[in-house]
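In this view, the complex is presented without one of its protein chains, the others remaining in place.
After this line comes chain A, so read on.
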Amino acid sequence: MKRRPWALGAVVAVVFLFLYAPIAWLAIASFNSSRSLSRISGFSLQWYEELADDSRVFGSLRLSLQLALSSAVIATVIGTLAAFGLRRAFPGRGLWTVLLSLPLVVPEVVMGVAMLGFFVKLAGVPLGFGALLFAHVAFSLSFVVVVVRSRVSGMDARMEEAAADLGASPFVVFRTVTLPLVAPAVVAGAAFAFLLSFDDVVISSYLTGVGSTTLPVFVYAQASKRGISPEIVALSTLMVTATALLLIIGVVVASWRARRAGSTAKLAG
């Protein structure tokens, strides 16, 4: 007997309301005719128009996208390798786990000031894109490892053994068996790394140089002077809408493919 979880469902609905209330409010406020975020006085598209004309916002947006893409690619490649390295037990694995958990648990402000001190005083790395890239890979790497590792450790090694027994070379086994099995986790890890980099304020704020301001740092600097600008509210609304659309398309396509695969299997069977 499975009871209908009404009470639980109600709690979950409240949590979703909590999660979406600020987002919904941002979307509403982006069409506000006044600068205020808290009081809606009328409908207008002026903030979207101003956003379209604001080259500083787009400059920092482009830098943030470049940074997030490059750091996500690096973190995903070396993080996936690390996840495979942790697959089987070996002496010293515990130590690796400790090292890898550091970026997850060290507070951002501590990482930020540490990297600032290190880059400026010891390494002689100039602040800017390079320093940002080193730092972003360092703090997002572990998230990739965690996500990919959860998939790798749940993988059935017999599939790869079977392929090898049937004469596939290690490279062919990896490409045709291992990689398809872990691909969803690698994609999820990459998305995670991208998001962490793209939205980071604290660490980036210590490491930006002249002319290399990321979007969150730009927004923070601007907002601490005169409150958040409605253009940024409009931009955030556009970004959430785009992501939500992409995710919905992804889910629909995945379920469509699953259904098609299911019906093909039924025909074949």
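Some points to look at:
One rule holds in what follows: a contact is a pair of C-beta atoms (placed from the backbone, for glycine too) under 8 Å apart; a residue touches a chain by one contact, two chains touch by 3 or more; residues count from 1.
The rule we apply is simple: contacts and distances are computed from a predicted model.
Set against the options "Peptidoglycan glycosyltransferase MrdB", "Spermidine/putrescine transport system permease protein", "Cytochrome c oxidase subunit IVB" or "Sulfate adenylyltransferase subunit 2", the UniProt name belonging to the omitted chain is "Spermidine/putrescine transport system permease protein". In the complete assembly, the contact with the undisplayed chain comes from A:109, out of A:45, A:109 or A:261. The set of chain A residues touching the chain not shown comprises 1, 5, 8-9, 11-12, 15-16, 18-23, 25-26, 29, 36-39, 78-79, 81-82, 84-88, 90-93, 96-111, 113-119, 121-122, 134-135, 137-139, 141, 145-146, 150, 153, 195, 199, 201-202, 206, 215-216, 219-220, 223, 227-228, 232-233, 235-237, 239-240, 243-244, 247, 251, 254-255.
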